[in-house]
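The other protein chains are all here in position, but one chain of the complex has been omitted.
All chains are identified by letter, namely A and B, in their written order; residue positions are counted from 1 within each chain.
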Amino acid sequence: MVKKWPKLLGVFLLGLMVILSGCNFEESSSDAKDKKGGEKTEKKAENVLNLSLDNDIPDLNQVKTTDTISFSVLNNVMEGLYRINQDNEPEPAMAKSYDVSEDGLTYTFHLRDNVKWSDGNPVTANDFKYSWLRAMNPDTAGSYSFILADYIKGGAKFAAGETAADTVAIEAKDDQTLVVQLEKPTPFFVSLTAFVTYFPLNEKFVTEKGDQFALNNQNILYNGPYVITDYNQAEGVSLEKNPEYWDKANVGVDKINLKVIKEQSTALNLYEAGDLDRVILSSADVNSFKDSKEFGTETEFTSYYIQFNLGKDPISNTNIRKALQLAYDPEVLTSVVLNNGSEPATGLIAPKMTGADGKSFRELQGDVVKPDVNKAKELWEKGVKELGKTPEITLLTADDTVSKDTGTFLQSEYKKNLGIDIQLVTKPYSGRLQTMRDNDYQMVVSKWGADYNDPMTYLDLWMSPAIPFRGNYSNTKYDELVTEAKDEVDEKERMSKLLEAEKILLQDDAVLGTLYYQGTAFLQKPYLKGMVTHPSGAPLDLKYTTVQ
Amino acid sequence: MKNAESLVTDEFSDDLFEVVGPREEDSERIGRPPMSAFKDSWMRLKKNKGAVISLIILIIIALLAIIGPHMNEYKYYETDYGASYQAPNQDHWLGTDKFGRDQWTRIWQGTRISLYIAFLAALLDLIIGVTLGAISALMGGKVDNALQRLIEVLVGIPHLIVVILLIMLMEPGIITITVAMVITGWVNMARLVRAQIFKLKGQEFVLAAKSLGSSNTRLILHHLIPNTIGLIVINMMFTIPSAIFTEAFLSFIGLGLQEPHASLGVLINDGFKGMRNQFYLLAYPAVVIIAVMVSFNILADGLRDALDPKMRK
Partner (left out) sequence: MKKYVFIRLINIVITLFVIATVTFFLMKQLPGSPFDEEKLAVLSDEQRAEFLARYGLDKPVTTQYVLYLGNLLKGDLGTSFYFKGQDVTSILVDRIGPSALIGTQAIILGLTIGIILGIIAAFRHNTVWDYSTMFLAVLGVSVPNFVFAALLQYYVGLKLGLLPVAFWESYSSSIMPSIALALSVIALIARYTRNEMLEVLGQDYMLTAKAKGVKRLKIIYVHAIRNALIPVVTVLGPITVSLLTGSLVIENIFGVPGIGSLFVDSIKVNDYTTIMGLTLFYSAFFILTMLVIDLLYGMIDPRIRISGVKE
């Protein structure tokens, strides 16, 4: 037996080598070691930024992609006419300026002279026209085509396949001038041009690559601060400073690694080991890092709420709805249960979202929903009397930890404050959405993430016609307000209409129970500066980041 | 030969021998008490210290699952947001979770569900797994072929798809989870039993039993199954914990019992998330599962030794 061991071992090793050779490690082991040793001691000398992505990178084709991870990558290697800056305001990027007509319907963008693609060719107005038409063309579009088609004149019909491309009001007057006509005055149109789907595309390059466009890092032409040097959907991307970028003098980092790490605890370990420069904390870890200098929180333009289904008994009863809306305190939910930097919601529109006169929408509006247990009880009893019986209620949630925790919280609060037992029903992500479409729920924990920085991104969701997905809600007064706001050129007038609309939605009709504005708690190394995360659209912007 | 015979009769004549008669004292002496097979096994089991201790631990856990939740004033669903994430202390013996719910109460409440799941998994294994495995091996030929293909198809279809469809079709709860487990919970057992019986089929004692006219039923119940018990017991050691964790996963995505109910598997999964800072949330439910499984295994092993005629000394 002893003699046979070496033989067996040999077979094992041979097998191992065969497998190893078929197995694509990113770098050879010696390289990786050198790199790591270097990073630990000469971090600042190396000027490299290491961050993690919390899931695979599904699709870097800007026309079709819809997820925030792909958005985050693309936002750093591409650039639109404008770019959202540190203060969340649009600043000139590919364009140096724009003019807008008095009726707010015609925008003329003037491109910079020195903007180039990563292959050295100039970026022209036609690259934008080509890209925008491609993003609306039903043959090539993805599910974000509406973000152009809803605003650009002739876009909606073209996107529906009813008219030809030449009916869309986008005109490349010359290489440096792009004229766009809009359906309605859209004060936030300039910030929309910073959205991923609005980025330019080089027609010749895209046609040449055909099906293979954007499938690997060589098949993308870049015009942003960085270029992708390495791309693997399951592992992540490596970025390097783009030598052709017009503003390369202000790009602070030479190399960026964005690695896919799906497990939060792993990311935290990597951060502590010095392999990551920033990490998102899970709620269980927040308490032990709260006092650290590296700790911070931020909120996004994503609001969580209970969607009541007005088409289902007993939720159709306004008193019951109001009771369910007021019987819990979101403050407890965010500070104890979620504990991840989220803020308690007193309205639908996230804080810091633009309002008018330099004030945010929330500052102008104040609290719309104030939890009040006694009032809730009163309303509940009134509602029960009207119904003639104590109703049975179920709450639908998605199957992620945060939604489930929210469900558990609501269940316990309703029991404590209203004395009722509600049933929780958990469904997987698309199962929850399907159930909502099928009108098979009473109330559901739902959310909406803003596409752009304007209250309209929320408020036009509940306009008629009534659909089960939005709780079968329909109110002519609400419709009027939102429609009028869409046509209004005067910024103040427009805002006051939107403010009233939110009040109707939440106070009068109690269509939603406000929960929280999504936030994140993170740790960030002290040498990492200028790290920008946007609350809507593409979250990650590393143009201004430095590590030295 | 004749000579030899005469030689014997010659040399050992009858009068050389003396009749001593029955020895009274010996015939009354009980060398080994007469025992039924069951009593015999029980005796031998009692001698196995490990098995006895395991049995006691299992009984204690079962008792705690019954009375544990009533041993303090807290209810398993009772939240207290002022007392979240408390380490074990006088009020909350095993600490509290993020909702401020008492872990002691939740663990024992959860043990009930997990014990049910364990029981269910064992039952499925025994009833469906062993039967199909035995049939497959004994009948052979077309039946075996068909059953093996069935298993391949069941294993081949992604379980998660079936589970999501079940979630969409059925109300969450213990029945739904049972249905989900019936679909493939028994497959490994069936394959193991089949392999073992194939091995036994060719052995001499089966041939002997057959030629003595044993019926198929008798053959299965008295010869083949007893010789497979060791394997069956071991396989349960794996199916039970994996069933407990499958239940936790299924509950998480919405198939099983929903909050505020919890099972040990769910508690462990939740505890894992806070493992870095609240290790006790993971440790205690894990200790209960380990205690149940270790005891169950030592006891089952002891039982097997006790029941197995080959092990008699």
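We take it that a contact is a pair of C-beta atoms (placed from the backbone, for glycine too) under 8 Å apart; a residue touches a chain by one contact, two chains touch by 3 or more.
Predicted, not measured: the structure shown is a model, and the values here were computed from it.
In the complete complex, the hidden chain is touched by one of B:155, B:175 or B:221, namely B:155. Between the chain not shown and the residues B:39, B:70, B:199 or B:218, the one that touches is B:199.
Touching the chain that is not shown, out of B:41, B:105 or B:188: B:188 (per the contact rule at the top). Although one chain is not displayed, chain A still touches it through residues 1-2, 12, 15-16, 19-20, 22-29, 32-33, 36, 56, 58-59, 61, 64-67, 138-139, 142-144, 146, 160, 211-215, 232-235, 259-263, 265-266, 269-270, 272-273, 275, 427-431, 433-437, 448, 461, 467, 469-470. By the touch definition given at the top, chain B reaches the unshown chain through residues 48, 50, 140-141, 144-145, 148-149, 152-153, 155-158, 160-162, 164-165, 168, 188, 191-192, 195-196, 198-199, 201-203, 230-231, 234, 237-238, 241-242, 245, 268, 272, 275-276, 282, 286, 289-290, 293-294, 297-298, 301, 310-311.
Quick note on the criterion: only the chains that are shown with their structure count from here on.
Averaged C-alpha coordinates put the centre of chain A at 50 Å from the centre of chain B. Chain contact summary for the complex, chain A toward chain B: residues 265, 268, 282-285, 287-288, 332, 336-337, 339, 399, 401, 404-405, 407-409, 411-412, 415-416, 423-428, 431, 434-435. On chain B, the positions that touch chain A within their shared complex are 77-79, 81, 84-85, 98-100, 164, 167-168, 172, 252-254, 258-260, 273-278.
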